[in-house]
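One protein chain is absent from this view; the other protein chains keep their places.
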Amino acid sequence: MTMKQTTADLLEKVRATSPLVHNITNFVAMNSSANILLAAGASPVMAHSPDEVEEMTGLADALVLNIGTLQKDWIEYMVLAGKAANLKGIPVVLDPVGAGATKFRTDTVKHIMNEVNISVLRGNASEIFSLAWADIRTRGVDASLTVTPDMIHDAKELAVKLRCILAISGPEDIVTDGRQVFRVANGHPLMTKVTGIGCGLSAVTAAFCARADGDLVSATAAALGYYGLCGDLASRISRKPGGFFVAFLDTLYALSSQDIENSLNVHRV
Amino acid sequence: MTMKQTTADLLEKVRATSPLVHNITNFVAMNSSANILLAAGASPVMAHSPDEVEEMTGLADALVLNIGTLQKDWIEYMVLAGKAANLKGIPVVLDPVGAGATKFRTDTVKHIMNEVNISVLRGNASEIFSLAWADIRTRGVDASLTVTPDMIHDAKELAVKLRCILAISGPEDIVTDGRQVFRVANGHPLMTKVTGIGCGLSAVTAAFCARADGDLVSATAAALGYYGLCGDLASRISRKPGGFFVAFLDTLYALSSQDIENSLNVHRV
Partner (left out) sequence: MTMKQTTADLLEKVRATSPLVHNITNFVAMNSSANILLAAGASPVMAHSPDEVEEMTGLADALVLNIGTLQKDWIEYMVLAGKAANLKGIPVVLDPVGAGATKFRTDTVKHIMNEVNISVLRGNASEIFSLAWADIRTRGVDASLTVTPDMIHDAKELAVKLRCILAISGPEDIVTDGRQVFRVANGHPLMTKVTGIGCGLSAVTAAFCARADGDLVSATAAALGYYGLCGDLASRISRKPGGFFVAFLDTLYALSSQDIENSLNVHRV
């Protein structure tokens, strides 16, 4: 099956079956992540209390852990939910917002990854490589290190070391589990001018993985391709961030198989 | 007075006098609830700290309690605000987001209703009937059980038992205090594709009740009719969720008495 077919199939499954995605995410992105999931056809729920977090994960088809606006007590709640997700066997996507920027964020990502089996780690290059190289310093959460072909080697090594899929966002995205590698050339710079777009991608990745039938690497690459393609098409409707985000939600909702056939740009390396 | 007249009158009063609605609500819906209240002509304030919650309720014309993204300490703050609202004699609207999904949510709704006199309980059918029937299991927060005419009997019984008005949202809405019953046939499926639309309705219901002069059942039905009608008209402007929400806010702001006269579909059963 080509990546175009895989992507169209998974999108159709998400829309037809509305996987319930449980999000423990940051205060900035809660509203936009919920709207992005709804537009993509999934069903969002946000819950973080230790009084219900495991029960809620028990109802869900996938879990998203996101460390933006992190506070200490939430780390424990994320671990509780993560362990429940592991027990149930549903995918867990971790978004390491701001890893590398502060010791607290970097240490928290490492702690969560020690306690929970993460399916996909989705962030920008500086966030993700901060887990490998101590000398990276993320500048805020929208910082980016350009993803280059040279990084593919490093990404594969890190994926093996961390035993999870890496989805590294940038002008071009890389997805790898250490063996397979995909490059995703869809996406538009305006996506960095709206807050929570990256967080929303982690949520959509979880929705696609929930319907993946085992091949999470392809599902992750498909999610990134779908998302970037919606950014591409939305940028044709509006070149300014307010109108762009409206058009982006509309495109997530309305993207057709034909659009995917015409313009998806995801390739196995 | 017909429901069209009641609705147009209450909307005009809300716009003319901007009731201050105090919201203790979830992190996902805080921003959208504030924008929805502003668009409807009301004045929102969000505050949850026990250090000020009673004083803030003391300034308000209505109170909204909403248990989405619930955490344990907030329950006490909601009760404090609720008791202050009861003492002052202003309406209290409770939105039982996710009741039935987890024991924590269901128990919290019951606890709040034991401590505070609730004027209106506003949710979808599965959330509200989870308080009556133990075997309902809400699937996430956007779950819905279709509201059928058969439910009217059950709703009336539950309203009497809970001693409050029930506003049950669905493809068709039911409002009842156990004696009077209204059916609201306005509303559009796109309203379920934007997060926080239900929460916003609870807030608008509070604003209408704040200007009701005693007849809270009619005011609640009027609020649901106004809100659903704005959804109907917004869906004619955009059929996709991003554009729909923009159009929805614009319609809340601009809806005319003539629109209500032409298209409000609220009937006493």
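A and B are the chain letters, set down in written order, and residue numbers restart from 1 in every chain.
Assume a contact is a pair of C-beta atoms (placed from the backbone, for glycine too) under 8 Å apart; a residue touches a chain by one contact, two chains touch by 3 or more.
If you're wondering where the values come from, they're calculated on a predicted model, not measured in any experiment.
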Option from B:F27, B:F104 or B:F208 whose C-beta touches the chain left out: B:F27
Can you work out which residue in B:N35, B:N86 or B:N117 touches the chain that's missing from view? B:N35
With the missing chain put back, one of B:V116, B:A247 or B:L264 would touch it. Which one? B:A247
Interface with the undisplayed chain - residues on subunit B: 20, 27, 30-31, 34-35, 38-39, 43-49, 51-52, 55-56, 59, 245-250, 253-254
Under the stated touch rule, tell me which residues of subunit A contact the chain that is not displayed. 26-29, 31-32, 68-72, 98, 101-105, 139-142, 192-196, 238, 240-243, 245-246
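In this text, only the chains that are shown with their structure count from here on.
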Rounded Å distance, subunit A centre to subunit B centre (Cα mean): 33
